[in-house]
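Dumping the structure here so I can ask a few things about it.
A protein chain is absent from this complex, but the other protein chains hold their places.
Now for chain A:
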Amino acid sequence: MLFAAQRVHVAARPRFKMAAPMATARVDVSGIKDPKLDMCVRRALSVAPLALQIVAECPITKARACSLALPHCVVNTPVFMPVGTQGTLKGITVDQLEDLGCQICLGNTYHLGMRPGPELIEEANGLHGFMNWKRNLLTDSGGFQMVSLVELSEVTEEGVKFCSPYDGRETLLTPEQSIAIQNSLGSDIMMQLDDVVSSTVTGPRVEEAMKRSVRWLDRCIAANKNPERQNLFAIIQGGLNAELRKACLDEMIKRDVPGFAIGGLSGGEEKDDFWRMVTLSTDHLPREKPRYLMGVGYAVDLVVCVALGCDMFDCVFPTRTARFGSALVPWGSLQLKQKQFAKDFQPIDPDCQCATCRRHSRAYLHALFKCDTAAMHHITIHNISYQLTLMRAVRQSIIDKCFPEYVKSFMRRMFPSPEQYPKWAVDALASVNIKLD
């Protein structure tokens, strides 16, 4: 009984040998005539290059600590994945990112597909080779950026139509093209192209988008040329409508995909709706597959959504806010450009072990900010360190069976008084049996 909570669930046998980035031969799924080859392809399709081992589950909440084996290395979850949009993490070298303990980061298919383009990245041995990143990469589908960045985009059954911001030409991104680009990028986890509607939209458009996302998932699965070394995740849609979410979950779970993302949230909806959709999704998602909550990165959101059963998170916030001089700390954030820090000779966080806090003071960062971009790099390093350290502490508390206590002390540190706890967080945590005092 000692290790009762450590039951091991292996979703699929990892195929690390096949994980050499992009150098191995392609398996073309379409139009295969040779029956022998056909067998190989079928086997490849059913064996995803991913294995999830549940290391510990919180007996009180839905939180869990897992080891997620991916082609380039094992990822300890819950995990925050920093975003390296254009094949680089905002001024940070890959060695610095590795030293921070980052095991997986993101690249954006939309940006990379535009510049430098999939052909060039493929020539460079995939995105791993192009940016010389030795660990795992996750790429999005490119659809979200089109909807959020491009004004003139139109969604049809075929795909997403948009005007290129670089040359103005009208382009169509289909599920097949999205996967083709992601195959060229060679990411360890690819995301399906989904029909994204703003989380504040209601009515028939939400249902249409959800159903289309299911159809597009099938097209994405069929289009994946590298199922033996690239995982394809489905994205649960359905807006803020519980019935639609449930219908989407039912349909998508039927597909044997390596993992699931909870999408269509974090788009300006009420937090009360947000957490209910998250918890509904984790209630139904299969236990033995990873759950990725897209676009979530505020510390409180991370801790609450771990309690609701999510494993993976990404957000540009920690790195973007760093470039505006905002350093994340366990009690909120410090706006280092403000005058009050000009003569503050303490590190950002005296308890933080990152390279920035071990060497530099708030006062120096305040001064340097007026003069050189290195100030941004210092704060970016600290903020990534903050996010990753937070998730490591969360994970350890799950393993140590004291996650609820950890959440309580986290909240006490983050807010000056319990009166300031956001109501949605209190409600969400109460739903998984954590009563904040």
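To be clear about the criterion, contacts are C-beta pairs under 8 Å (C-beta built on N, C-alpha and C of every residue); 3 or more make two chains touch, one makes a residue touch a chain; residues count from 1.
Operating definition for what follows: contacts and distances are computed from a predicted model.
Per its UniProt entry, the chain excluded from the display bears the name "Queuine tRNA-ribosyltransferase accessory subunit 2", taken from "GTP-binding protein Ypt52p", "Mitotic spindle checkpoint protein MAD1", "Transcription initiation factor TFIID subunit 10" or "Queuine tRNA-ribosyltransferase accessory subunit 2". One of A:Gln86, A:Thr171, A:Ser198 or A:Ser431 touches the chain omitted from the figure, and that residue is A:Gln86. Looking at A:Met131, A:Leu173 or A:Ile398, the residue that reaches the missing chain in the full complex is A:Met131.
Contacts to the hidden chain, counted on chain A, fall at residues 86-96, 99, 111, 115-116, 120, 123-124, 130-132, 342-343, 345, 355-356, 359-361, 363-364, 367-368, 370-374, 376-378, 381.
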